[in-house]
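For this depiction, one protein chain was excluded, whereas all remaining protein chains were kept in their positions.
After this line comes subunit A, so read on.
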Amino acid sequence: MYNLRVLRLLRHSLITKSTAGTAMTQSPPYRLLASQHKRRPQLGAVPSDQLEQLKADYFERSSELSNDEWDRVRSTLTDSYKYINDSNVDAVVLGMCSSAEKLPLAKSYLSYLQAQGIKPNAATLGRMLRVYNAAYHTRTLSDEEQAEIVHICDTLQGAHEILDASSCEHLIHGLVATEQHWQRAVPLLEMMKVTSAPSVTAYSTLAAKAFAAEQPELAWRLLEEMLQARKLPKCEVYLAHLAQSAQQVQTLGAQLERLLCFLERHDIVISDLVAQQLLALAQRLPQQLQATTTRLDRMGKCGACQQHLQHVAISDAQFAELRESFLAKVLIRNDVFQKSTPQEVARFKQYVEQTAPYDCVIDGLNVAYSTGNKKPPQQLAKLLATVVRYFKERRKRVLVLGRQHMRNWSRPAMQYIQNNASVFLTNNLTHDDPFLLYATLHSGQDTDFFSRDLMRSHAFLLGSELKAIFRRWQQEHQYSLVTQTQTGQIIVKEPIRYRLSAHKVGNVWHVPCCEVYTVNPSESFEVPEKWLCLSIAPNVV
């Protein structure tokens, strides 16, 4: 079942192939045929496949179009699309020329506008700077081009005192493409902060240029700022840093150490691209750096150097801080009545004082409902009893948290639980998550907890400084139930006791890698597949 548009595309491509006689790119129609489930295009935007077709129509053939042809392009755009009118057609056209090899096309469009006497507006000039930036990544720009860039920047900055965020971003990209004028981009970043938080690309391009232009201090400052704003630097920053460090062999060790410490401090996972670059660097300079890809075995041992990774434990002081603020920030928050009553909190505290310390605290309801919401109560109770037995077999002391209605669950299972664990039942209305975490924290660093909950809301409520500490503690101490097999056996996911970020073991750095760079990495505790095992030779002075 193909819809008409796809058929038309197919026919069109066949016709053009036959008439043009040259090799036309055949990929677009097949890409469309592959999946009929496309995301609905946003109202007002030109659909991307039609853009592709327009580009193929007009731009594939030559690198310059005459004035008449540009006229035709312009009128086609304004006529066929409802939301493209005279004020935004220029920017749209330049947006279509945004890749590096289309720079001559873009230039010819600007000269066409000049010939017609149309003054290009600010958005058009900004997009022009982006095209220059794209071209800069493939080759160095000539002097006239750089002068052109500077001229555009002067025009834009002269028109307004404070520029908005997107113009600033365009200007930064433009200035970074020049050799001598890129320093002007730094105050522009400050100007961006007036209206919005500067974007990841703005920070990344500027930092990469700072590395390339041998001003690492500026680059590091920008990177720290970026991570304060919780934005992850793009791969180009690391690539630029590596390229620049490779040029000075004496300081290579120190630079790499600095980079790796930075990755460790912020729990950054590098992408495959950067990993490849590191490996290439190691191959070129084997005396300074040895690097191999490796995997970890279940106990956290590196396959290459056979050393165990560092423990993820947090320090005692951090643990104490976490414990103190937990009750205030999460349980009470603003209003204790929302989550519980004061009498119940007091009763719970008393109970915990009496029966602490535990080896594991189990979130009864979370465990019981793990296999499904609508199971009968005897099955729920049995699952809970199975989990308690799991810990009893390993001779651990357990606290089970639940609610009053659990008294009505099946008698034998609840008896077993009562006999083999301490049980605390809260009112049926209270949120029992914070109780779980409080009991675990109170018992000390050795206590684990059992729940499938990701605890994202609690992590958020603790604030950004404590959030990282909480996450590490959670990674080290959370058991979760994966599933229950047909035979009734349970599969439990044990906590990962070793660190999942870049760190040093002895003298060897272990760095985790992911496949591609993502803007917002997910927060689950998965062990990265690929690790790099690096040893940096100490500097011989």
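Everything that follows uses one rule, which is that contacts are C-beta pairs under 8 Å (C-beta built on N, C-alpha and C of every residue); 3 or more make two chains touch, one makes a residue touch a chain; residues count from 1.
Assume contacts and distances are computed from a predicted model.
For the chain that is left out, the UniProt protein name among "RNA (guanine-9-)-methyltransferase domain-containing protein 1", "Ribosome biogenesis regulatory protein", "Nucleolar complex associated 4 homolog" or "DNA-directed RNA polymerase subunit" is "RNA (guanine-9-)-methyltransferase domain-containing protein 1". Within the set A:195, A:215, A:318 or A:475, the residue that contacts the chain not displayed is A:195. Although one chain is not drawn, the whole complex shows that of A:92, A:289 or A:481 it is A:92 that touches it. Considering the full assembly, A:165 is the residue among A:165, A:200, A:213 or A:279 that touches the omitted chain. Contacts to the hidden chain, counted on subunit A, fall at residues 42-44, 83-84, 87-88, 91-92, 95, 121-124, 126-127, 160, 162-167, 194-197, 324-325, 327-329, 332-338, 341-342, 345-346, 428-429, 461, 463.
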